[in-house]
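Provided herewith is a single structure, encoded as structure tokens, for subsequent inquiry.
A single protein chain has been removed from this complex, and every other one stays in its place.
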Amino acid sequence: MSSSEHIIDAREIHAWYGSSHILHGIDLQINRGETVGLLGRNGMGKSTLIRTLLGHVKQRTGHISFFGKDMSKARPHEVARSGVAYVPEGRGVFPNLSVRENLVMAARPNKRGEQEWSYERIMQTFPRLKERETNLGGQLSGGEQQMLSIGRALMTHPELVILDEATEGLAPMIVNEIWRVVGEIRSSGMATLIVDRNYHKVLANSDRAVVMQKGQLVLQGEADKITNDPELTGYLGV
Amino acid sequence: MDLSVFLIQLLNSLQYGLLLYLVAMGLTLIFGIMGVINLAHGSFYMIGAYMAYALAPLVGGNFFLTLLVGLVLAVILGYLLEWAFFSFLYDREHLQQVLMTYGLILVFEEVRSLLVGDDVYGVSVPDILSGSIALGDVMTYPVYRLFVSAVCLLLALGMYLVFTRTRLGMMIRAGSVNREMVQSLGIDIKFLYRVVFAAGVAIAAFAGMISAPVSSIYPGMGNQVLIICFVVVVIGGIGSIRGAFFAALLIGLVDTFGKVLLPEASGVLVYVLMALILLWKPNGLFKAG
Amino acid sequence: EDALKVGLMLPASGTYAQLGNAIENGFKLYIEKEGGKLGGRDVEYVKLDDESDPSKATDNINKLIKSDKVDVVVGTVHSGVAAAMAKVAKKTGTLMVVPNAGSKLITGPMCAPNIFRSSFSNWQPGYAMGKVAADKGYKKVVTITWKYGAGEESVGGFKESFEENGGEVVKEMFVPFPNVEFQALLTEIAATKPDAVYTFFAGGGAVKFVKDYKAAGLMNSIPLLGAGFLTDGTLKAQGGDGEGLLTTLHYADSLDNETDKTFRTAYNESFEMKPDVYAVQGYDAAQILSIGLAAVDGDATKTKEIAAAVESAEIDSPRGKFTLSKAHNPIQDIYLREAKGEGNPVISVAAAKLDDPAKGCRM
Amino acid sequence: MNQHETLLSGQHITQRWGGLTALDDVSLEIERGTVHAVIGTNGAGKSTLINILSGELKPTEGQVTLLGNDVTRWSQPRRARGGLGRSYQRNTIYPDFTVSENCRLAAQAQIQRPWVWWNNAQQCQISTTNASNAILQAGLDDVSNSIAGPLSHGQKRQLEVAMCLSTHPQVLLLDEPLAGMGAEETERMLALLEQLKQDHAILLVEHDMDAVFRIADRITVMVNGKVIATDTPANIRSNPDVQTAYLGEH
Partner (left out) sequence: MIYKEKGKTLFVGLFFLALALYPLVGGEYSITLVNKIMIYAILALSLELLVGSTGLVCFGQAAFFGIGAYAAILLSPEDGPASVWFLLPACVVLAATYALFVGALSLRTKGVYFIMVTLAFAQMAYYVVHDTSLGGGSDGIYMYFTPGEETWLDLSNPVILYFFTLLFLVWTFVFLAILLRSHLGRALAGIRINEQRMLASGFSTYPYKLAAFVTSGGIAGMAGFLFAVQDGFVNPEMLSWHLSGALLVMIILGGLGHLHGAMIGAFVFVFLQEFFKSAEIFGDFAEHWHLGLGLTIIISVALLPKGLVGLPELVQKRLFGTQAG
């Protein structure tokens, strides 16, 4: 049903939190090496969609396959192992592990056995982390945690990185830096799914974009088409 | 108290402290690191002791073989227990675990009573370790106790290294604060925690087996060590392997000298110590790490 | 006439479960011997696990008396539980026999016409041993026990007679109950170098203490004396370390009287194990009831008449004949025994016809 | 009322953690009627500064003055009752309560009467009124009866500010209130701040430069625990040090 060109091929996804129905039948495909922006106002279900795809939301229906393999019933670690990394909103840094430990605990080479994102490279990319190497995750400032979370995701050498509000709380220079890293990730052939409130940046850095409203995809297409879509601002509430 | 007696008492406290650490070590894993409030820890210890007694005749009376077989059985037991009783509790209110482990205590005690009866038993010290060494002209010290101390030290060191130096240790610690994120990094947390739990049970049972020859085996023995184990873990600082180690030694010291110097208050001393330490350092002696 | 209901309130779980079992066996053995009857009435049992938990004791005995409407209660092992039971029995006038708990409360301040004890008082074996120790020429003795009623009373008895006979208790050591870490105190004993050590421990604690004492190398240099529970039912678990220990108790192996022989064979046949002192106490509890109830044709409410009958009777126990004091504690021989293999054969009578002082009994 | 009286000031605040100096001799003053933005690199010590001003942390050195009182030794709750309100960078709402109860409970802090155990707190006039005002201000009125836990991230951020407002503070310390908010909510929040600053003093820590330059009256820039500049927005924008250290090619 899906070509293995798709990293993610999700069809008819529904999800619930308890008795509230959050996602109403979503179809989403992400191709290899493709950068997709996910836009929508607060509370429209962006994060829920991501968590559902990754298997964290238990109450879900629909078909999800990763890399051509059906993983509708897969558990989150299986999804991650198949080559997906996740930078969650709120960062998810382990407060009781040092910066170093946070990074190396789950590091693994990619499917070809290469380690492009070595520990040293992460340290070069985020010099601030280098300075705080032995501190516990819980002692870092918000922005430092964000960098750590991205670094940690990269060190698992995924095929797809999902960034949920990766620039939240970062200083402008670091934000630029993150966008630069996103660019780097993009050019290295990793696919990315980006959620960010700065939709200009998202659209500028994506191949394709999808827009969510109330648990449904209301708009999708090439990034530049979307950028010029008159309905966009309405959906985003600007 | 003259010097030689004082030194022997020091040795006593060290040895008692190490034994305490051995018993509390499994709890450090299950409670301190996994965060499961495990009242049944004493039962695992009790199960170990009874295994040392009951398995011996089955494996031809060889103590070390008994240890090995017991250890394997304990790992299996722990693995199954986690699967059957705990795997669905992590998402729930922490206190639910209190209830679960309380139920388990009752069940384990009765099963033990049905299988082995309520008698008091003893296990003899293996022949090669049955000697004693003289301490001055005052008294002798059994080699076996020294052996137990050595095993404790080794285990303590091993566990410390695993936790601080290996990725496995990092994953376990990470899992104790954010299960979802650990999964998102591709780690099978369910399996990981099942293994940790099994290890905790195995260590507790091992403690029961190895200390069986120097203690006696009797109904209710598990509940007696339970509270003191919690004290050890908490004084040390929850999640800290190093802390639990020093806490155990400290308790050994206070208990030993307390019995001699302040006999009227010896029962309560450990608790006074705990209260004082926690009032002084509300997070235990050592923070996690 | 309907059956006589006997409430057996004994521990079925916890540390004392084994003791409860032996008492029950002994009790039933006697009743069976009597054709299943007491005072001419069929016996019906109501069993209740007292868990050795004093805080539940009052509820438990109330249940037996008020809900199950038993005519007689038999219990129990734990002193605290027995004391709570005695309090209720005294108030309700229910006929009660204590088959083990040696607390001084029961035949002291709480004594009553309807309450009997078929076992001993904690004081008795200790007192007997004091004399033995003095006779052996020991001058300085250290005592060690758990810090709780039974231990303190036992040590108290020892101290009383040992010092009456010219000895001196140089140090009284206590371990918090039920702690079993003795090493520190053993070192202290070794440093004190007394002529002997007197001790009261039972069950798991007794096993551990003897093993530790031996391992500390003290067994040969400082003789260990104890109340009988040190080596009763624990010798096997001590794995030979208890060999040769001297203890005092109101029962021993190889007493060689007729009653004991028949009792032992019968017990062995019925339960396929050797009887112990607890079984004897259970047996005698039944015997006391039998004597008392026979005098009133099974009417358990006539406690005055029952008391009169029991007080004047001589009870033919496997331990040897004994009578009951005014406070209803056995006036009995206390034997000096020596541990051999898995038994405690008698050496001599340490104190003949020893009565308990029963302080505080107003009856 | 003096439009520009100083409501809160910190003098020579230093905070060290072991070898790390998170704040190095920082002083600043916050006046009524202004929004005073504190911007700076990640880990510059902005949240730490708020923690110290609000009393959550005791500084290694330095002094804090609130409404003319030296409050350095005051506990956090005492400062809060004295007119200081704060919001957190991470959400600190009560997830089990409804939105309105979240705010009402915060409002209750101003009229604590714990010994009156017989009155139903939810019928307490003052706190309910304060709470519903705050909810209205923060634009949460359509979810005011929902349980707070399942709200979206952005809504929780709004609630965070609403709870802060419920306590009727004179000085607001807002730690990245716009983080995670959508464009629409950002607009609303900015309008709210605009309106609040009439009679409040606001310290705003924020990384959204568009917002900061739109609304701030004064800006303090921090780098690695030090203040490198305090000035009007226009001057800050053109300050070359700030350009290189923080803004980049903004």
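Read from first to last, the chains carry the letters A, B, C and D; within each, the first residue is number 1.
Following the convention adopted for this analysis, a residue touches a chain if its C-beta (ideal position, glycine included) is under 8 Å from a C-beta of that chain, and two chains touch if they have at least 3 such contacts.
As the structure is a prediction and not an experimental result, all values here were calculated from the model.
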Chain not shown: contacting residue from B:Leu99, B:Ile133 or B:Leu154: B:Leu99
Residue of D:Thr34, D:Ser47, D:Gln89 or D:Thr167 touching the missing chain in the full complex: D:Thr167
Which residue of B:Phe64, B:Phe191 or B:Tyr271 touches the chain not shown here: B:Tyr271
Positions on chain D contacted by the hidden chain, ascending: 54, 56, 75-78, 80-81, 85-86, 88, 92-97, 101, 104-106, 108-122, 124, 163, 166-167
Chain C, residues in touch with the chain not shown (by the definition above): 12-13, 46-49, 53-55, 57-59, 62-63, 65-67, 79-80, 83-84, 87, 91, 103, 105, 110, 147-149, 152, 176-177
Those residues of chain B which, in the complete complex, touch the missing chain: 37, 39, 85, 88-89, 92-93, 95-96, 98-100, 102-107, 109-111, 113-114, 227, 230-231, 234, 238, 264-265, 267-268, 271-272, 274-275, 278-279, 282-284
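Going forward, only the chains that are shown with their structure count from here on.
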Geometric centre: closest chain by C-alpha means: B
Interchain centroid distance [CA atoms averaged], chain C/chain D, Å: 74
Centroid spacing, where centroids are CA-atom means, of chain A and chain D in whole angstrom: 30
Rounded Å distance, chain A centre to chain C centre (Cα mean): 74
Pairwise touch network: line, ring, star, complete, or other: line
Those chain pairs that satisfy the touch definition: A-B, A-D, B-C
Chain B-touching residues of chain C, taken from the complex the two chains share: 13-15, 17-18, 21, 147, 173-181, 183-188, 190-191, 203-208, 211-212, 215-218, 233-234, 236-239
Sites on chain B touched by chain A in the complex: 167, 170-171, 173-174, 176-178, 180-190, 239, 288-289
Contacting residues of chain A [partner chain D, same complex]: 17-18, 20, 41-44, 47, 89-90, 128, 132, 139-144, 146-147, 165, 168-176, 197, 199, 236-238
